[in-house]
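Single-structure report; data block below.
Of the protein chains in this complex, all but one are displayed in their positions.
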Amino acid sequence: MQKIKSGIKGLDDLLGDGIPKGKCILLVGGPGSGKTIFAIQFLVEGAKFDEAGLYISLDEKPDEVKEEMMSFGWDLESLEREGKLFFIDATPLRKADRSEKNIPIKTGVLDLKIPEVTLHSIIDTATELVSEEKIKRIAVDPITALILRYDVPSERRMAVLGFFDALSATGCTSIITSELRATQLNRDIQPEEFLAQGVIVLHTINHEGTIIKAIQIEKMRGIKHDVQLRPYVINNKGIEVFPKDRTF
Amino acid sequence: MQKIKSGIKGLDDLLGDGIPKGKCILLVGGPGSGKTIFAIQFLVEGAKFDEAGLYISLDEKPDEVKEEMMSFGWDLESLEREGKLFFIDATPLRKADRSEKNIPIKTGVLDLKIPEVTLHSIIDTATELVSEEKIKRIAVDPITALILRYDVPSERRMAVLGFFDALSATGCTSIITSELRATQLNRDIQPEEFLAQGVIVLHTINHEGTIIKAIQIEKMRGIKHDVQLRPYVINNKGIEVFPKDRTF
Amino acid sequence: MQKIKSGIKGLDDLLGDGIPKGKCILLVGGPGSGKTIFAIQFLVEGAKFDEAGLYISLDEKPDEVKEEMMSFGWDLESLEREGKLFFIDATPLRKADRSEKNIPIKTGVLDLKIPEVTLHSIIDTATELVSEEKIKRIAVDPITALILRYDVPSERRMAVLGFFDALSATGCTSIITSELRATQLNRDIQPEEFLAQGVIVLHTINHEGTIIKAIQIEKMRGIKHDVQLRPYVINNKGIEVFPKDRTF
Amino acid sequence: MQKIKSGIKGLDDLLGDGIPKGKCILLVGGPGSGKTIFAIQFLVEGAKFDEAGLYISLDEKPDEVKEEMMSFGWDLESLEREGKLFFIDATPLRKADRSEKNIPIKTGVLDLKIPEVTLHSIIDTATELVSEEKIKRIAVDPITALILRYDVPSERRMAVLGFFDALSATGCTSIITSELRATQLNRDIQPEEFLAQGVIVLHTINHEGTIIKAIQIEKMRGIKHDVQLRPYVINNKGIEVFPKDRTF
Amino acid sequence: MQKIKSGIKGLDDLLGDGIPKGKCILLVGGPGSGKTIFAIQFLVEGAKFDEAGLYISLDEKPDEVKEEMMSFGWDLESLEREGKLFFIDATPLRKADRSEKNIPIKTGVLDLKIPEVTLHSIIDTATELVSEEKIKRIAVDPITALILRYDVPSERRMAVLGFFDALSATGCTSIITSELRATQLNRDIQPEEFLAQGVIVLHTINHEGTIIKAIQIEKMRGIKHDVQLRPYVINNKGIEVFPKDRTF
Partner (left out) sequence: MQKIKSGIKGLDDLLGDGIPKGKCILLVGGPGSGKTIFAIQFLVEGAKFDEAGLYISLDEKPDEVKEEMMSFGWDLESLEREGKLFFIDATPLRKADRSEKNIPIKTGVLDLKIPEVTLHSIIDTATELVSEEKIKRIAVDPITALILRYDVPSERRMAVLGFFDALSATGCTSIITSELRATQLNRDIQPEEFLAQGVIVLHTINHEGTIIKAIQIEKMRGIKHDVQLRPYVINNKGIEVFPKDRTF
């Protein structure tokens, strides 16, 4: 199985050599755990090796993401101009609508009548872009908005599998972020974790009053990997994992 | 990313230098944790630097808020007269109705027939006021009443995102308070915490029979920040955070 | 902010000087925690200073309450005769019906066809009585029966807010009791606790096999107050709080 | 407040002197905790002082109860013959039907078409019997079957209150048993515990692998009482409480 | 109260002398706890004393049960030939149907159209067999399939009571197995445990990483019994209880 560099310092050591090429990796984490940072760092790393990346933004506007990522020294707009990074703004409010100041609120989101972004439309757009622009890495951030509307468990399962299949079909390696609702290690596993080819969890644990950030490779099909919790920090270069340290 | 002073003593140290300008910060806390005090302190601080503030009151009447804040030496009525502080009374009972003594109860709240305060109407009023009065800071206290009526998770998500977008569109920096229902560190994360650009949590923890008040910057997009629990007190000058202390 | 004596020995020390005048204080406690004793003690204290009190009884018949309170040396019937204490019997079975022996059961409660006691009717009666009798203190014991029928969260919220508003509108200081369903410190916060101007919790904790009774001022808007758990006992003079002691 | 002897050795010490006369006491306990033994022991004690007792059996047939109680040396049939003890068989299968061997199963219980035993019919029968036979003590064992059919919380509350009222109206002192579903001290309080005039809990606790039986007077309106957990045993004379011992 | 030997080595010591004759005993346990072994051992013991037994199999085919029980040296087929043991195959797929290879799946279980096994039909068959064959002991393994279809709590309660009554009416002593869903001592009690005349629990506990099997007589009406957790093993003679040992 071929591997590619994740771009996350220390993480590839846990995976032997990198993450499996062409697979869908689920990245599960709480608020402030660094899911978006991880996703962008993964794309920026690709850009270094001329592997173009695609960031599909579901909750946050691309402009906001670009601004926030400046603090890590990542100039996403330059990468975009160089054709090494592409953005799909899949937030529910489409760009066209935002030009008229009050409309988004009045006739848009709050009345819930705008044409919905669907799994289908995202896949179509992404597939087209990948084939035209020779994209190699994709980040979907987060999957939550897409799957919330499937509330029958069996349908949700099929939709998620279909989405993963479609991403795999593009030939790209994908990072898909997902929300972690628990603040402790003992938690309920989400169905998506069983369906993804790999699962990385970003824990924010309250341990006797101290907040500990720990990364765990919960699953990585076909790759021998470290299974322990390992500390990580978010510093001014992004996420850094300490692959040989214990958390507590 | 530009920052502004929060006005909460000790808090800005945790954030480097202040809170990110123009963003929506969610402030999560239990009853008695000081959410309203935090929100008003944030606006009073702005007034010192001639940044006008807007307080949107959802549960409590502005007059009650003003009275309660006297104990911290904040004369909100004077600030109001000077045009440095504005109030929107978005409690379900409108002012006009309250003049007739028994009516609010008889035909109002309890029959649930009064015209509802909506996300839409609040945004419209706030947007207009911000543009007319050069307001720079907004506090929405609390968001609970607004989102309770969206009980389908995907709709709630869209409504919250739309509300945050609309606040951001005003150009102001906003504090939005939210109710924390748990009395322990291990809790379920609320969906809003994933959607906000920053989340500050005011914990009231029962630790071996002692009540501890601790503040945690759970998330602050684009800003390097302290992640630990830090003690805080409510004293006669408002909220004070001890940025270098441990809670236990 | 003006304060009045609560009448609970030791409690006013935790509050500085007394409870805030004209506010609605929620008193949360389990079975046997002394909610009714607290409420009556608050009214008896008022009577000493010629502040007439009104007890609105929702679950228990006033006659039963009067009998039970004898053990604390409180002669409520005398106070009633002197015009210092008034009772509204808001139990579902009205007095008129109880004269016919079997009727309450046959056509009454169990068939659920009797005219319901509503928030509206209670407020109307109380408002009228307050204005005629110069009442200064109100106890509502408990609020549970009144709010159980609002099972939509947003309606429940509005009904509770409206009820608190109406009580405040009378100018009286009110104690409203509420049921605490948990037997441990870590519990879910009830929505009412966010809406009240003050919340006092009467805990009955199982601590390593020992039952501990502890009082906690969870919230008191506009008043600096002690936040710790403090032991209390129910002795032959009512409730006594030990404001300087630790519980464990 | 007048008191009567409970008949449970050691229990009256916890209550000062006995249980309050004319009140409804809820007895909450798990399977095997001795609820039925407690209830019968209470009635047998009354019989010693010529206070006739009435046992209303909801789940178990009176004949089975009589047989089981033989092991404590209680000859209930003799007491019945002497007019000191009466039984109402309120199990869903009425006596008349049981004469035909297969019918109860074929057309009865399992098809759920038999005339239901209702709160109403039980109260009517009990009230009549009490007035004719000068009954002073009542045991209802258990209340569960009666209240399960009220699944709307507000209706359940009213039905329980009405049932307690009707029992009080007979002038008798009543023990009403209720099921405890938890096997630990930390549990959710049942609504009935707030509505009863007294609550006694029979705990069966797993403490570090040892099963401990402990009694707790959770509530007893109008009577000063011990609040701690106290050990009890079921021996060949019924239930015996050790009022000065600690459980662990 | 008459007793009979359970056949479980060590168990009768906990019960004084054996289990109560003619009663319904609920046997609650997790997967692998030995419920079926217990039930068969109880019947095999009876066969030794010429008390014929009836095994009503709800989930597993009798042939499978017979095969599995060989490992304990129990030759159930011989007992069957001698008229000392009878089987009712109450699995949803009837014997007649199984002769045609594909039919069970195509038109049977998965389409859920086969005539259902009901409480009623089982009782009828069992009652007839008991009276013809002089059966003294019955095992029903498990009750789960029968009661799952009663999802209204009050109906479930009545169905279970009716089933227990019908079994008691046969004059036999019965063991009814039930599923235990929890893997810890602290669990929710099932309604059936309140309705049975006796309850024996087979615990499989994870204690600090060690799996411990422990038996507990939770309830046994009319019989003084040990209440502690006692270790048991499944060895090549069936279940053996160590009545004087502690579990941990």
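General observations
The chains carry the letters A, B, C, D and E, assigned in the order they are written, with residues numbered from 1 in each.
In this text, a contact is a pair of C-beta atoms (placed from the backbone, for glycine too) under 8 Å apart; a residue touches a chain by one contact, two chains touch by 3 or more.
Values in this document were obtained by computation on a predicted structure and should not be read as measured data.
Of the candidate positions A:17, A:50, A:75 or A:124, contact with the unshown chain belongs to A:124. The omitted chain makes contact with just one of the residues E:91, E:154 or E:173: E:91. By the touch definition given at the top, chain A reaches the unshown chain through residues 1, 118-120, 123-124, 127, 153-155, 157-159, 161-163, 165-166, 169, 185-189, 191, 193-197, 199, 207, 216-224, 227-229, 246-248.
One chain is missing from the display, and on chain E it is touched by residues 30-32, 36, 59, 64, 67-71, 91-93, 101-102, 104-106, 108-110, 112, 142, 144-145, 148-149, 179-184, 204, 206, 208-211, 213, 234-236.
The working rule: only the chains that are shown with their structure count from here on.
Ignoring chain D while keeping the rest fixed, chain connectivity by touch breaks into the groups A, B, C | E.
Centroids built from CA atoms put chain C at 30 Å from chain B. Chain B and chain D have Cα centroids lying 52 Å from one another. Looking at chain C, no residue sits in touch with two or more other chains. Annotation, chain-chain contacts: A-B, B-C, C-D, D-E (touch as defined at the top).
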